[in-house]
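Just one protein chain is left out here, and the rest sit where they should.
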Amino acid sequence: MTPAQISQYAFYFFAALAVVGAIGTVTVRNVVHSAIFLITSLLATAGIFLTLGAQFVFAVQIVLYVGGIMVLFIFVIMLVNLDVALHQMQFKRRWWVAGLLALALGGQFGAVIYYSRAGGVLEIPAARTGALSPQNVQQFGLALFEKYALPFEIASVLLLVALIGAVVMTKKRV
Amino acid sequence: MSDTRTTGFPGVEQTVLGADEIIINMGPQHPSTHGVLRVKLRLDGERIVDSECVIGYLHRGVEKIAEHRSYQQFAPYVDRMDYVAAVSNGLGYCEAVEKLLGTEAPMRAKVVRTILTELQRISSHLLWLGTHAIDIGALTPLFYCLREREEILKIFEKYCGARLTTHAFRIGGLQYDTYDGFEAETKRFCLDFSHRVDEYEALLTENRIWIARTKGIGVLSAADAIDMGATGPVLRGSGVKWDIRKAMPYAAYDRYEFEIPIGQNGDTYDRYIVRMQEMRQSNRICLQAIEDIPAGPIMGKVGKVLKPPVGEVYHSIEAPKGELGYYIVSDGTTQPYRVRIRPPSFINLEALDKMIKGHLVADVVAIIGTLDIVLGEVDR
Amino acid sequence: MSALLEFLKTYMWPLIFAVVIVAVLPLLAGYVVLMERKIMADMQARLGPMRVGPHGLLQPIADALKLLIKEDIIPENADKVVFWFAPVISVTAAMLAYSALAIGPFFQIAELNIGLLFIVAVSSMGIFGIILGGWASNSHYSLLGALRSTAQMISYETAAGLALVGGVLLAGSLSTREIVQAQHGGTWYVFVAPIGFFLYLVASIAETNRAPFDLPEAESELVAGYMTEYSGFRWAVYFLAEYANMIVVASIATTLFLGGWLRPFQGTPWMDFLDFFPPLCFLAVAGYCFYRTPKQPEPIQSMVMALFGGLCLLLAAAMALPFVPAFAASKPGLHGAFWFLLKVSLYIYSFMWIRFTFPRFRFDQLMKLGWYFMIPLSIVNVLGLGVYRVLRQLQWSRWPAFVLTTGGTLLVAIWLVWNAQKKAAAPSSVGDMTEAEG
Partner (left out) sequence: MVNDPSEKKPPAPAETPSEKPAGASAEKPAAAPPKPAAPAAPKPPAVPPPPKEGPVPLDNDLVKRFKARFGDNIREAWTDRKQAILVVDRESLAEISEYSRDDEGFDYLVDLTAVDWPKREKRFDVVLNLYSFKKNERLRLKVFLGEGENCPSVTGVWSTANWLERECFDMFGIVFEGHPKLTRILLPDEWQGHPLRKDYDILTQDTAWVRENLGIESGQ
């Protein structure tokens, strides 16, 4: 069993876990259980990053999404009266909208995968499975601050706007 | 969300709680309600919107028992009220009955009573300090306090054989004279103790967290304190300079010099300072008293069977917790017709609802601690 | 079969280390508890556990046994699956963090180039154990404890993370091994970034829910916080997670600020006699054990005491092994582990010392401290350390650069404290704030 094999098995394991988690998230009734499934899904995604050798993204995924955002999610869920939320049928009549959207998304994915077989739309870099890149963090930093500086800054501004918006909204309540 | 049958306020079960409100039932089994006190808290987040004390879990009907015992027989019962300050309870009762009889204890008895009562005040305050500190999260002072309290209890034990419910005094004086070495031991303790108080103060008084946790918490203005009938350190913490030992001296307090420490803001920190100073003052009284215990008899002229003349009397003393009063009605028989005990803890506790409103759950604990209640006395 | 052998060959040492961690950590945590109780007793003028084994040396084992055989109670209205699962999350997160820690240059499960980030990420998942456990118990005390805990950990994780960034900035790497090696020969980062160390100390106390920040489990207010409804072994698992977390944060601090496995004065030749310290230290403990052996009241206790003495003797022999020329190569591994664990112990000792000295903060005060003091200061600290690095690259000598940057950060800290005091002194600061907000 070589490292490459291991990472292949690991990929399938994580991928399956991610899918199960995602399905659980939308099907389970209890909000907290749903959040737990979402966490599982996110963790599995982090695992996939790891099999791709993207250690930094793996860690950031856990720190931000699992350790940060999901904790706040659960925090909010607990502050809201759950019993009431549980008994409310939400979005019951909108299932066909959801179905349509899901279908469209699936079609999109299929198309992308189909056309990218020969390296068309998506440019998949040479996979570096297994071998740990020693300069992972540095590469990441360089990419972020040189090649993708503009998108990065735009994303930052977006987040800033969201932040200010949140502050304004909470202040109004006081 | 909550089980309204066990946690709801009467009359509030039907009302819908606000979106962020929950009801918490604190006690009767809770680590820091100092016994079987139960406080129902309605919380908005962690802030207290409303509260209600539920007491009576330790009710034993002491006042009813009194009507079926002779005057002497009832004396041990009073020890069981404020069981951390039994000597003070006994002093109040004995003096009340003496007043009813129209006699007085001899001077020697009075001085010994004063010494023991002041030691008891120190020990009661020590226990308060330890538990109050542990409520606020300082673990260590409790053990230091218990170490010193142990010394006091040893003196009690040597004097009368009991440590907690002492029944140290008798109506008319004392049953036992002081044991050999009583003066020396007490003096050694008192001389040592003033340094010990410095130690506790070093741990807490200037501690920033302690100050943050106690300053401005549970403020009771002087007017409110009087209106609520608060007495003892609670009243003095609010800045009312009133102490029965000075206002209406009993036992031998008029012989000794001491000061009445008072606070300014009526908050938890002030009450803490007042009690710390009171320990020093009690120590001072003990040191003065131990210097010359007058010679003479220890028992006044009271009969074997007490039949106080018809009438009634109210007598109160400054117990560690506040004004401890006995209102005794005599019908001329050997048994009191009615004994009413004015319990300081009970009436100080009444101020709790007012003091905790708007504070956080953590402050409730601090405020219950600062009131220094003993549930045996609240419920009697 | 051959594939399996191949696999084992590749991953033999990591697997062995992992087994050692999982096997030894609970025991270690148990003895940390015993240490804590003994230290607490000493500070409080009493003896502490004395009955089970000589000087209570077997107390952790007795405790573990008792907890194992206790009745396992699950509240009727609890969410059973989550209730069952929550402690496991906590302890898993805590243990997973050890995989990237380098306990000595030899003992490390996995060398990751994001080591520190990995540890922070994984241990941040421990919050879920607490919040889900509190929620699943279906009790107000538990829920309040869980909410408090979450808010507290999120707030202080920020400060702790920024304090770590400072250290990482100095080392130029996230790998635990490289961070320690960067301190080799130079000064430990605690002397370069004292404020960063202080920030991490405070934040790590808060993150592990220890006094004076132990609000989530403040027994005088919330009974036991999120653990209120837990009993028996589940409770023990939470407890294990708490102490394991303590060891993790202590290890991080040791790695980043205290030179990891490096001996003090590594670069100073005349201090080399310190190499003799590890075996001598164990020898002294063994000697004390043997000295106390005949004084035990029961023969069985004497035996246990002698056994402990023998164990220490064995450890001393192990520590002396590198002085035998044939085994000289084992020195970094053995002595490194010793120094690392010693530093971790000292760090944990400071935790305990603080715990027995201070009262507990109130929740709003804790948050205020976190957001108004710790986080601003840690940002300034990162800036200061960045400046320090630039100055050093500009060939400044160490002292001026240090005084300039740390002094500047200190000034900011003083300003923050002064500001907070001014605010507190102002009448009803709460009212002021709401007015300003409106």
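So that you can tell them apart, the chains are marked A, B and C in the order they are listed, and the count of residues begins at 1 in each.
Basically, contacts are C-beta pairs under 8 Å (C-beta built on N, C-alpha and C of every residue); 3 or more make two chains touch, one makes a residue touch a chain.
Model, not experiment: these values are computed from the prediction.
Asks: In the complete complex, the chain left out here touches which of the visible ones?
Replies: B
Asks: For the chain not shown, which residue from B:A184, B:A202 or B:A247 touches it across the whole complex?
Replies: B:A247
Asks: Take the complete complex as the reference. Which residues in chain B touch the chain that isn't displayed?
Replies: Against the missing chain, chain B presents residues 10, 55-56, 59, 61, 63-65, 67-68, 70, 99-104, 226-229, 240, 242, 247-250, 254, 301-305, 307-314, 316, 323, 325, 327, 329-335, 337-338, 340, 342, 346-347, 350, 379-380.
Rule of thumb we're sticking to: only the chains that are shown with their structure count from here on.
Asks: Please report how many Å separate the Cα centroid of chain B from that of chain C, as a whole number.
Replies: About 43 Å, centre to centre.
Asks: With centres defined as the mean C-alpha position, give me the chain A-chain C separation in Å.
Replies: Here chain A and chain C have centroids separated by 31 Å.
Asks: Take the average of all CA coordinates in chain A, do the same for chain B, and state the distance between these two points in whole angstrom.
Replies: Comparing mean C-alpha positions, chain B is 62 Å from chain A.
Asks: Which positions in chain B are in touch with at least two other chains?
Replies: none
Asks: If you look at chain A, which of its residues touch at least two other chains?
Replies: Within chain A, the residues that touch at least two other chains are 79.
Asks: Write out the stretch or stretches of chain C touching chain A in their complex.
Replies: Within the complex, chain C contacts chain A at residues 3-4, 6-7, 10, 79, 82, 112-114, 117-118, 120-122, 124-125, 127-128, 131-132, 135, 143, 146-147, 150-151, 153-154, 157, 174, 434, 437-438.
Asks: Which part of chain C faces chain B closely enough to touch in the complex?
Replies: Contact set of chain C toward chain B: 40, 43-46, 140-141, 144, 211-212, 214-215, 218-223, 355-365.
Asks: Mind listing the chain A positions that touch chain C in their complex?
Replies: 1-3, 6, 30, 32-33, 36, 39, 55-56, 58-60, 62-63, 66-68, 70-72, 74-75, 78-79, 132-137, 171, 174
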